[in-house]
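One protein chain is absent from this view; the other protein chains keep their places.
Let's turn to chain A:
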Amino acid sequence: MSRNVTISLAVLGGFALILAGLLFATRPDAAQPAAAGETYAVPEAPRLNDAPDAQVTMVEFLDFQCPGCAQLQPVMSQIADQYGDRVDFVIRYFPLPSHQNAEPAAVAAEAAHQQGQFVPMYERIFQTQPQWAEQDDAAGVFRGYAEELGLDMAAYDAAVAAPATLERVNADEQAGVDAGVGGTPTFFVDGEQLRPESVQDITDALDRALGEQGR
């Protein structure tokens, strides 16, 4: 075998070995049915409502740059109003790699969440999606929203710059991958993945879950 072929094969072999090693080292835990009581809600995640006596937990994994999530946002806000006393509406970040501004959007929303202002920021970011989706400086756009919402800008800037904020977003994304989230929006009602095709499907699932609790 010529050295041309030998070296080429060695390069390919080395690459395959490194790849296999990386895949093995970073493989997610096998997606398995949620453990009993696993709702995918975490205490630090933002909520659409404040429901200390909620019987049911609904979790949405969302991407701020996903048009489907933006279309659903007014619906979700309405459902959160309607069921807000009985259902805990939890938001978790799932910025997709194909959306360049999804991550800065999640970081901005998380920074607002740290000041207790998640919902207005979340609504603002979704409702203006076409204006910042292709922008090079989306973070600057979001900072403008934070100013308009009257946030403490020193705290906001510190939160956006803090690595811990991005880590919170990445932790949500990893939790989503481990839970079998393959896209956005993805919903879990009491830990069970919901595949809604209409708004009715969402409210039906909530009614069913609440009915089971009532029994």
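Convention: contacts are C-beta pairs under 8 Å (C-beta built on N, C-alpha and C of every residue); 3 or more make two chains touch, one makes a residue touch a chain; residues count from 1.
Everything below uses one rule, namely that contacts and distances are computed from a predicted model.
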item: Absent chain [UniProt protein name; select from "ABC transporter permease subunit", "Vitamin K epoxide reductase family protein", "Spore germination protein" or "FAD-dependent oxidoreductase"]; value: "Vitamin K epoxide reductase family protein"
item: Contact with the hidden chain (one of A:Pro130, A:Pro163 or A:Gly182); value: A:Gly182
item: Contact partner of the left-out chain, one of A:Gln100, A:Gln115 or A:Thr128; value: A:Gln100
item: Residue numbers in chain A that touch the chain omitted from display; value: 3-5, 7-8, 11-12, 15, 19, 23, 26-28, 63, 65-69, 71, 96-100, 173, 177, 181-185
